[in-house]
Each structure stands twice: as structure tokens, then as C-alpha cells.
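Complex shown without one protein chain; remaining protein chains in place.
And now, subunit A:
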Amino acid sequence: MKSLGSIRRDFAPWNDPNAKPYIQFDKVTKKFGDFTAVNNLSLTIFEREFFALLGASGCGKSTLLRMLAGFEEPTAGRILLDGQDLRGIPPYRRPVNMMFQSYALFPHMTVENNIAFGLKQDGMPKPEIAARVGEMLKLVKLEQFAKRKPHQLSGGQRQRVALARSVAKRPKVLLLDEPLGALDKKLREETQFELMDLQQSLGLTFVVVTHDQEEAMTMADRIAIIDKGEVMQVATPAEVYEAPGSRFVAGFVGNVNMFEGKIAHGEAGSASIDAGNGITIRTENAGDAATGAAVAFAIRPEKIKISSTRPAGAVNAIEGEVYDIAYLGDMTVYHVRLDDGHVVRASTMNAARLAEDPLSWNDRAWVSFRPDAGVVLTR
């Protein structure tokens, strides 16, 4: 069965009309002076979900997180957690914990005291605190660093301490503000999987803010794409990538080739799009776009085939000239300039070590794609 669903097969409360929302942003607006950081935004997050807020810097995603933590109050609207309105509840009485982008480790305390800080505030008995701290240190594999101060740790170790500290109180919701932003690429990839495992094993609800789409795609059950304080789309990573709701989302997540045009003839989801300069694109993913509507046809580079001759039987094939080639090892990216000047990006997995049909700069080439490979965007 073909679907664009969640990776966790049995977990999709957002498709269940009876599922109880856990966190609700209800028409939330936040203004700082004249600047509107969050604009009449509504969003629902479910229990045990790994939810990502994805957007460029300054889009308002961090403000959402800070409102949930209690550092900012909404100018208008409500935020509900497990049915309870959070308005007026100070950060130190909210059952959420946050992992800060800067880690915010207390520099004058050892690793264990950092982790124990939240537990002490709750007045937990000492033996229990010691046990919980030990458990947390084991969880993040820092047992032998218990007595160190933060400045005696490497960046990756600090990140783990910050994580241990924020989950030590077993919060209902863990908020992560760019949790992997300060790590190098390799460490970041490892830590992504560790975070996912942690979320699964603790059964917590995670809300992560990130500007890194790869990070969001890897970790999250669902992603909300935020722009200028508004939600552009909320969907699973696969949906966001394969069925973007708008030109903005298609362009924001991953690489995309965009053809602006008009629906020349459409019925029952199929359509031909007149993209100008004699280019006609046939697609099966036109949705309910009406004939004559101005639309964009979006197609991902890996769904475009490139060849030196016109492939036999191809529905969509356009001729052009190879203009740039980027060899990345696992794949090769071709930039093909079509005869109307439009540049199309096509990527090919290098499944074999040697290419059968080698293309070089300035070669004539055909780009082709199946009618179900792209999507039609009306917004």
C-alpha cells in the first residue's frame, strides 16, 4: 500500500478524530512592541509525539517554545496543556522542562548538582535524588564525569548534561531549543538517533525547535513549518516533502524544481499544465485545481531522470543542455539549462561505481519524469 504516513506505524493520533489533544495553541498572538512574532496561530500536539517547529531564524518558532515554557505570555489567545489553561502560571510551576540552545549549565555546580537542581527544588528526599541523578548519568553515559564542572567538559558532553538535567524531573513535555545546533555534523547525526531513542524509552512528549530541516525530518513525527509567525503546514516528514501544501513549503524543505504555469486541461486529478515556451507537463497529482488556474508544478531533483537521448515512451521529457555537474559521491547533481533558459536540477544516485551513460558539461540532454512524480501547488 502506498502512503505518506508516519514512520512509527501504529502512532498517528492526528488522524484519529477522537484523540485528545495534549498541547493546544489556540489562536495565539504574541507582539513585542509593534513587531508581531506570532500571529493568530493554532496548533495541536498529541501526547508522546515528537513534534518539530521548523522555520528560518526570526520566524517566531522560539517564541512559541518560550510561551509554552512560561517565559513569555501570549498577547492574545490561549495555550492549553492537558486541558489546563497555562495563562498566568509562572515557569517554575509548569510541568514542562526546557533544554536551552546554549545549554545554560550552571557554571559553579558540578555535573551531578546541575542534574539534581530541579529535583532539589521539588523537595525530593536526598537518597531519591542521588538515585535519580545516577540513573540520569547512566542514561547519557556520563557516570565518570559526575564531579566535573561544565567547563571541564567537551561540547558533546555538555549537551548530554543539559539533556539529563531537563529530563531528570520527568516533565510532561520536554522543550528543546535547537538542541543540536552547537554540535559538529557527525556528533549531530549520532545525537539525533539518541534523542529519538530517549523519547521512545521515556515516553515523553518532545517539542523541538530547529532551523535544520534535516534534523526535523529525521527526528519528528510531525513537523510544523512556521513563517512570519504563522503555520504554513503541519504534517509528517514524508507529507511535507512529497506533498507540500504551498510553494513556500516546497521551497523551504529540500531542493525543488518549480514550473509556473496554467492548467490547460484538467479532470479527476489529472491535468496538463502549460508552463510556457512550448513546455507542457502532464501530471496525475493536480488535486482539484480547475482548468485555467495559475499553479506551480513542483518536482524534486531525485525524481527527474537525465539521459543523453529521449527515453522511449516518456510522458514528460524536455531537452536542454548540461550546465553544471556536482559529484557528491553518493549521488551526482546535474543542472540542466532548458532551451527556454529555465534551469532544472536532477540528481542521480550513483548505485554503480561507473556511469553507463556519462554526461559532461555542455552535452545535450533530456530530463524526464513520470506523471506522478511531481505535485501541483495552488498556493
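We take it that a residue touches a chain if its C-beta (ideal position, glycine included) is under 8 Å from a C-beta of that chain, and two chains touch if they have at least 3 such contacts; residues count from 1.
Methods note: contacts and distances are computed from a predicted model.
Asker: Out of "Putrescine ABC transporter permease PotI", "Formate dehydrogenase major subunit", "Multi-component phenol hydoxylase, alpha subunit LapN" or "Transketolase", what name does the UniProt record list for the absent chain?
Answerer: "Putrescine ABC transporter permease PotI"
Asker: Considering the whole complex, which of A:Lys30, A:Arg132, A:Lys169 or A:Arg247 touches the chain not shown?
Answerer: A:Lys169
Asker: Quick one: which of A:Leu64, A:Leu81, A:Leu153 or A:Val295 touches the chain that's been left out?
Answerer: A:Leu153
Asker: Would you mind spotting which of A:Gln121, A:Gln200 or A:Thr291 touches the chain that isn't drawn?
Answerer: For the chain that is not drawn, the touching residue is A:Gln121.
Asker: If the missing chain were put back, which residues of subunit A would it touch?
Answerer: 69-71, 90-93, 96-98, 100-102, 104, 106-108, 117-118, 121-122, 145, 148-149, 151-154, 157, 165-166, 169
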